[in-house]
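Here the complex is missing a single protein chain, while all its other protein chains stay put.
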Amino acid sequence: MSKLLPRPIRSKGDAAANSLWVINYFTACGFMELLPWVGSGYDMERFGILAVATPRHADVLIVAGYVTEKAVSRIKRIYDQMASPKYVMALGSCPMTGGMYWDSYSTVKRIDKYIPVDLWVLGCPPKPENIGHGIVMAMNAIKGGFGGH
Amino acid sequence: MATDKLEEIKTAVESRFGDSILSFDTKDGRIVLKVSAQASHEVLSLLKDLGFEHLSDVTGTDYIKDGEFEIAYHLWSHAKKIRAIQKIRISRESPVVKSIVDLWPGAQIHEREDHELFGIDFVGNPDLSPLFLEDWKEIPPFRKDFDTREYVKRRYYGD
Partner (left out) sequence: MATNNLEESEISFITIPFGPQHPASGHFHAKVKVDGENVVDLVAYPGYLHRGFEKLMEYRTHVQNTMLSDRVCILDPFSNEMAYVNVTELAVGIEAPLRGKFIRSIMAELGRILSHVTWIGITSMALGLESGTRISWGDREKIIRIQEILTGGRIYPCYYVPGGVRRDFSQEHIDEIFKLLDYIEKAMKLYDDLVFYNTTFMTRMENVGTLTKEDAIALGATGPNLRACGVAADVRVDEPYDGYPYVNVDVVTMEKGDSYARSLCRRGEIITSISIIRQLLEKMPAGDFKVKWAMTKKVPAGEAYFCCEAARGELCFHMVSDGSDKPYRVKIRGPSFSHALAIFPFLVRGSQLADVPAIYWSLDSCPADMDR
């Protein structure tokens, strides 16, 4: 019988890992593979993940895809407005190294020169299974005590 | 038939503007005409009256070896189903041309984009402020003397 009851929240890490709220910011093409997570294909709500509208309610900032010079100051502002503890996830090869637009005069090549990044997911764009692997890795780390920043 | 319509337009344009029309091509059912820069606005106004009511695009190309910019106006007529492209050439040192917002209000943003990316001045356009780039300090980026790989290596991969 006890197997059917929901597991009790024993620590702050448990609570944080099961209710990661993501800020609703449709950045760029890497975001296309998050649509199955929002929809009924992979469904992130069963993990407790919601998309919220204001940075003050959010725990996680997902930088999905390339970031232009014009957008990076806004991303930095959103990151500063989020309350601690917060986590940052970068999807795709563009925030890592510049990716396919390495020779573009208006994209930023390494996002971690502007904000600290906790989890990198590789792909162009990464498949939803890849993103799921990343989410589970993050949840386990947070349960194990990773405090974010 | 379609060729008759093309011939009618050719006669109407050439009879009114004569020498200002440098060439008038009707290959493949499309009109491509090269016009001198001073007569450009009047020729476009005549084409609009002849039924070319849809302006698709205002394109700029940098011919650095000739020292000129070429501007191409892409027009389409819904009634006649013909595409017309008018091209003019202006000097690269002082690129100034009259704006066509009085004929097509939708041309305002196309000219704003060409102003930012090439540096062409459209006289009469109400708003030529930067569209895509913020705090851009180099020369307009689509010119041929701007090498984007050299700029990126210097700015981002320098260290």
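Letters A and B mark the chains as written, and numbering starts fresh at 1 in each.
As a convention for this text, a residue touches a chain if its C-beta (ideal position, glycine included) is under 8 Å from a C-beta of that chain, and two chains touch if they have at least 3 such contacts.
Please read all numbers here as calculations on a predicted model, not as lab measurements.
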item: Contact residue for the chain not shown (choose from B:53, B:68 or B:121); value: B:53
item: Which of A:17, A:49 or A:71 contacts the chain that the document leaves out; value: A:71
item: Residues of subunit A (touch criterion as defined above) contacting the omitted chain; value: 23-29, 32-33, 35-36, 38-41, 51, 53, 55, 66, 68, 70-71, 74, 78, 100-101, 103-107, 124-125, 127
item: Interface with the unshown chain - residue positions in subunit B; value: 30, 53-57, 59, 61-62, 72, 74, 78, 81, 83, 85, 104-106, 108-110, 113, 131-134, 141-142, 148-149
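One rule holds in what follows: only the chains that are shown with their structure count from here on.
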item: Of subunit A, residues touching subunit B in the complex; value: 69-70, 98, 102-106, 108-110
item: Touching residues (chain side subunit B, partner subunit A) in the complex; value: 132-134, 141, 148-149, 151-152, 156-157
